[in-house]
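Yeah, one chain of the complex is gone here, protein chain that is, but the others are all in their spots.
Right after this comes chain A.
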């Protein structure tokens, strides 16, 4: 119990320090923190659902884009906090509908479906804009500074980690682990597989929607090609996998180094970025298939065992 309290105090202090950082950094530093926090939240939210259930979802950008579009459509019609709530509700609604229809799919079928979902949403938005509103690009003129966006993302990241922590110690977390290991066994032990998966999928999707909604004011102009960029989905997956999707801090430990690495690569090797990115993907799958956190735990255990043997 005391360990938990100490943990919470430490995390709280870290959050305070992070929230204070923009005052010490220039615009680029804030931009970097903002982008990093965005991906930490995306990867952590993705891992909430995909980590325990082992469902690789490529639908991240579908929800991310829905969030951004909601802000673009409503930013002038209602106050900003209400826009965020609406975006979250829309994300939740879409996730429930989609989840009900598809979470019975498993394995590669779900991967393909989730990728298709992102494209479907993009085409639907495009169709609607073309045939109903008659414009495609939309403008967001909200007076929200980068620091404010960063604070919102930081708060959302903290909430995401808190949810992850709570799930891992609750009955639903245990149920998820069983589902991830063997769905048949889980069904036989009386776990309501569909409901658990649906709940997690909905929470994860809502958070991802909010990330898109919070980040959108930074771009001024959005169109489907900009906010439904599939790279977001791929980067989220690879970050979570690098860190380890089954650990609470795993996605964060994957997202931060990769984000910094991409930043460094695009600055120093603008022409070779894609090649290096591809090699990285291969390397991660080969070398750390379960993530660096699990790898570190293995090494730690091995060292302990050696010690014990001596």
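Quick note on the criterion: a residue touches a chain if its C-beta (ideal position, glycine included) is under 8 Å from a C-beta of that chain, and two chains touch if they have at least 3 such contacts; residues count from 1.
Here, contacts and distances are computed from a predicted model.
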Which name from "Twin-arginine translocation pathway signal protein", "Effector of murein hydrolase LrgA", "Benzoyl-CoA 2,3-epoxidase subunit BoxB" or "Spore gernimation protein GerPD" does UniProt give the chain that's left off? "Twin-arginine translocation pathway signal protein"
Of A:109, A:166 or A:221, the residue in touch with the unshown chain: A:221
Write down which of A:162, A:185, A:279 or A:303 is the residue touching the left-out chain. A:279
Considering the complete complex, identify which of A:14, A:89 or A:130 is in touch with the unshown chain. A:130
Given A:77, A:108 or A:267, the residue that touches the chain left out of view is A:267
List every residue of chain A that touches the chain not included in the displayed model. 26-29, 31-32, 35, 38, 123, 126-127, 129-131, 134-137, 139, 215, 218-223, 225-227, 229, 231, 263-264, 266-271, 273-274, 276, 279, 283, 286-287
